[in-house]
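The complex is shown incomplete by one protein chain, all other protein chains being positioned as in the whole.
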Amino acid sequence: MSSEFILLLPLIIVGVMSVISILVDAINPNSKNSGYYLSIVSIVAVGGFALNNFYLNISGINLDGANLITSNMLSFGGFSAFFDLLFSIGALLIVLNARNYLDTVKTELNEFYNLVLYALAGMMVMAHSNHLLTLFIGIELMSITFYIMAGYFRFASQSVEASLKYFLLGAFSTGFLVYGMAMLYGSTGSMFFPEITVAIVSGSANNAYLMFGAALMIMGLSFKSSAFPFHQWAPDVYSGAPTVVTSFMSTAGKAAALSAFIIIAKTIIPMGFDPTGLESAVNTDKLITAIAAISALTMLVGNITALVQKNVKRMLAYSSVAHAGYMLMGIVANTAAGWSALMFYAVVYTFMQIGAFIIVGLLERDTDKNLEYDDYAGLSKRQPALAAIMALFMFSLAGIPPMAGFFGKYYLFMSVINTGHLWLALIAVVSSIISVVFYIGLIVKMYFTDSEDVEGESLPWNASRMLVFVTSAVVLIIGLNPGGMLSFIKSAL
Amino acid sequence: MPEQSILMEYLPLILMLLVGAVVGIQFTLFSEWLGAKRFTKEKQTTYESGMIPYGSASDRFSIKFYLTAVSFLVFDIEVVFIYPWAVQLRELGMQGFVAMSIFIIVLLIGLFYEIKKGGLKWD
Partner (left out) sequence: MIESIPLEYYLILSGTIFAIGSVGVLTRRNAIIIFMCIELMLNAVNISLVAFSSFLGDSSGQIFVFFVMAVAAAEAAIGLAIVLALFRNKRTIYVDEINLLKW
């Protein structure tokens, strides 16, 4: 009992602390620090116990005992421990950065930190889910929190508009997702993912309902991971929401949606399942082609529309759509290599995207000023260190060797080539080349364009500025030792 | 004949609907025909449960109605979890009781938060 209890601790801590944090806020509403420190302590504890679970899994201890405590509604293993760790790292970076960012616009509230905890809880439940119900609750907890966070600047029209758009389209996609879940349940007669797989493999599932449900679920999950053709909300929401919220939604939120995508793909497209022997079974491999098409179109559309953007935040938003396309390649491969490549890319992407957004946040003024490409002209003269690090993130996002982003893409490309989707890898290469134009365009602006403003204002030394160095260091280290990182992730699966 | 039997099963329902419709229409029509028609000033005013009406009926309501309705919505729907538990109270035993207590404590913390933040303040 007690040893299995440790495995549950990350989820218990995040659940209990998110409730306690609003209690503390209610008792002591004038405290400026309670929410901040409480969330940091809880996130660090969650990350620590998740890391512990990760190593327990590597050392060969069977974590299944914890599944029984939750009546198999949640699953515990290296996969979920890895994502717990990734989400808590993302949340920690956001919380540390948020304090300075929100301070510049004088809207710091304890609620912001509470909301980060709620979103973290939702994401973790998603990565742990082993039942349609827990998956649904995780997705909704995360999404509803994001709707609120997108509208966090409630006196700024842009932020509230972004929130309303995200809310209406998000709730719309939830309808499709739940309909898909209902069909999947009706087809297979169970809500537990392993039992759904068994029903599909044994041919006892109703084919029509199954394909309909699977298609609807893929639609819903593509929306949550902002994949084509359901990506329309992403650029608007990402550019309208506060920068610190955008960096959270587009990294940890996307990683959570993709972790759910992996779980669902594993369930409805069983690996190495050959239905030829069973006359009643349906070949769900057809869905792989659909996901491959979604992936290809997502990267092309994301990168091509990012080309014409004048606003750096909006460019990063479109590029975030394109990166969702790259990561979907790991699901197309549908092998352990593909999933670990996706997880590797999710880690790298989290650090480089959050790092880039922290810099955008540092340079931004009055919630929507100083975001254009032209505002970055001559940045290398005004802020040499920030410009250099921004260039590093841009190189990494573009996937130029020897940056971490290059290795992430390399592993993803290899995983789809090895499973016979060469055309997808070629499209990915083409869209990466397109993306180089606008990433390098920003670097050219920063280094080779002069502006009248040579002095610039001096930025204070605060936590956000430290985090820029931390995230860039992590991107560099992963770039120097990608094999070590990959074997760390592979040990989870 | 199975089709006939389905219809037979629904016959009481159809009869009830028919009788209900006939009785309802009949009362409306009879009072229209037989009732005396004398209009006075009091009769012509809007019925406000005996109060004298004032102002326009299409005024904007205070935003507080809206906020109260929103919080009612959230707390009200949680009852759907409590009903099944209450029906199966004895079978679920101590474990069910503890689970429901945790659920209600979380709800109470939410309510406490709402009160403390002034969500239910009227003025």
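Here the chain labels run A and B in written order, and each chain numbers its own residues starting at 1.
In this section, a residue touches a chain if its C-beta (ideal position, glycine included) is under 8 Å from a C-beta of that chain, and two chains touch if they have at least 3 such contacts.
All values reported here derive from a predicted model rather than from experimental measurement.
Chemist: Could you tell me which shown chains are touched by the chain that is not displayed?
Modeler: Contacts of the unshown chain, counting the full complex: A, B.
Chemist: From the listed residues A:158, A:451 or A:491, report the one that touches the chain absent from this view.
Modeler: Of the candidates A:158, A:451 or A:491, A:158 is in touch with the missing chain.
Chemist: Out of A:21, A:39, A:197 or A:239, which is the one that touches the chain we can't see?
Modeler: Of all options in A:21, A:39, A:197 or A:239, contact with the hidden chain holds for A:239.
Chemist: Which one touches the absent chain: A:147, A:393, A:407 or A:439?
Modeler: Candidates A:147, A:393, A:407 or A:439; residue touching the omitted chain: A:147.
Chemist: Hey, which chain A residues sit against the chain that's not shown?
Modeler: Against the missing chain, chain A presents residues 132-133, 136-137, 140, 144, 147-148, 151, 154-158, 160-165, 167-168, 171-172, 174-175, 178-179, 181-183, 185-186, 189-191, 232, 235-236, 239-240.
Chemist: Please output the residues of chain B touching the missing chain, sorted low to high.
Modeler: 2, 6, 9, 63, 66, 70-71, 73-74, 76-78, 80-81, 84
Note that only the chains that are shown with their structure count from here on.
Chemist: Go ahead and note the Å separation of the Cα centroids belonging to chain A and chain B.
Modeler: From the centre of chain A to the centre of chain B is 42 Å.
Chemist: Quick one: which bits of chain B touch chain A in the complex? Just the residue numbers, please.
Modeler: Per the stated touch rule, the residues are 106, 109-110, 112-113, 116-117.
Chemist: Quick check on the complex: what are the chain A residues that touch chain B?
Modeler: The contact residues of chain A facing chain B are 19, 22-23, 25-27, 29.
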